[in-house]
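The structure under discussion is supplied below as structure tokens; questions concerning it will follow.
Here the complex is missing a single protein chain, while all its other protein chains stay put.
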Amino acid sequence: MTSGTVLPRKRRVRPVGSHRILTFKINNRDVSSREDESILAVARQNNIYIPTLCHLDGLSEHGACRLCIVEIKNAPKLVPACITFPQEGMEVSTCSERVIDYRKKLLEMLFTERNHVCAVCVSNGHCELQDLAIQLNITHVRYEYLYPRLALDGSHPRFIMDHNRCVLCLRCVRVCDEIEGAHTWDVMNRGLDTRVITDLNIPWGSSETCTSCGKCVQVCPTGALSEKGKSVAEMVKRRQFLPYLQKMRRWEEE
Amino acid sequence: MAALRPRIATVWLDGCSGCHMSLLDGDERLMELAEKIDLVYGPLVDTPDFPEEVEITLVEGGVSTDDDIRKLRLLRKRSNILVSFGDCAVTANVPGMRNEFRLGEVLQRAYLENVSWRPSIPVAGVPVLKPHVRPLHEYVEVDAFLPGCPPPAMAIWYMLSELIEGRLPELGNRTRFGA
């Protein structure tokens, strides 16, 4: 072989499913992780609380609510823990003053976007948005409410979509696409006009792709998607199916 | 020694009075409270004008009319501590559900379409509605926020005891929006 030319080295073949293990610090605690685990996943394994909204175990990551932002030492930007992977020696802070301040502001801003009237909501008391407000100790919203005029789609025989409560986490879109495989839900428009839609923005009840499985309703963090016949505070979401399905499918794959 | 007891007022703007009801839910603790405070103004007190020099004022309800704004500004001036009392005061809540509609539509629906006997929109002797119902803190400075629809009696009780002792209470973990 001629010297001088450097050929790419053959990648070392690792046993299937094996990943490098690394150690880093979260809030000054040493933790270890596989290279393919997000900071959020590692934090949860170690009982370190990071608030999340668009994240849901069993679905792909979306990285849009920005509530799980964390600070990394010597990095100029804050990063979302759900889609950031640790590096050896990294020092992560999940609860610095700066991070907590931003999280509170972000959540307050989310409350201003749509008409979240908890008192009359089917999900009152079982709502992740409400819970986050408690966890982040929010007693009022500093920003002005936007009061958009939004519709409610009650055309489906079993479920209701109330855009007033939607936080655009897109869990419904993802669960419908990734788990149910129907891809009935998607998003239209941009900016403040962004809406989740069924099929090509037709009433949910007339959707031909919807299998009425109700997975979207169960993963919705707020009262945006609910079952018909439920009154205020009666809508309790059942998510047990998600980790179960995920586990079953993984076995099937292996 | 009545003069040394803190003077407390409660005010009812655009709300359902449920927060006041929750205050009354304090049951036997109300007796204890009555010993500690002077209730100088409110729906439970027979006084026409908001008095001077009030220590703590609890305001229930959102701000929906010019009259509400006038009252709110006055009581802010005369109160040492102003508490946003309940979801309507904190977020506009149920009264605020009209905010996504135009005022004309709301009046039309409420006073014309849904009324069978001599439908007419009241004008004389009623305060003029603002286009939006808004929370108190969009108009005046608020010292403490007690969300909840209504706030639980225990949370009200805790808040008042702390305020009477001269401490600003941490309320986030004792109640929630829509509680």
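Think of it as A and B in the order they're written, each chain with its own count starting at 1.
Assume contacts are C-beta pairs under 8 Å (C-beta built on N, C-alpha and C of every residue); 3 or more make two chains touch, one makes a residue touch a chain.
Methods note: contacts and distances are computed from a predicted model.
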Protein that the absent chain corresponds to, by UniProt name, given "Quinol oxidase subunit 2", "Amino acid ABC transporter ATP-binding protein (PAAT family)", "NAD(P)-dependent nickel-iron dehydrogenase flavin-containing subunit" or "Ferredoxin-type protein NapG": "NAD(P)-dependent nickel-iron dehydrogenase flavin-containing subunit"
Per the touch definition above, residue among A:L106, A:L136, A:L150 or A:V232 touching the missing chain: A:L106
Touching residue (missing chain; options A:Y49, A:Y143 or A:Y244): A:Y143
Chain A residues that touch the omitted chain in the full complex: 8, 63-66, 69, 77-78, 80, 83-84, 102, 105-106, 109-110, 112-113, 143-144, 146, 168, 187, 189-194
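In this text, only the chains that are shown with their structure count from here on.
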Euclidean distance of C-alpha centroids - chain A vs chain B, Å: 36
Touching residues on chain B, where the partner in the complex is chain A: 84, 87, 90-94, 96-97, 99-101, 132, 134-135, 137-138, 142, 145-147, 149, 170-173, 176-178
Chain B-facing residues of chain A, complex: 111, 115-121, 124-125, 130, 133-134, 137-142, 144-145, 147-150, 164
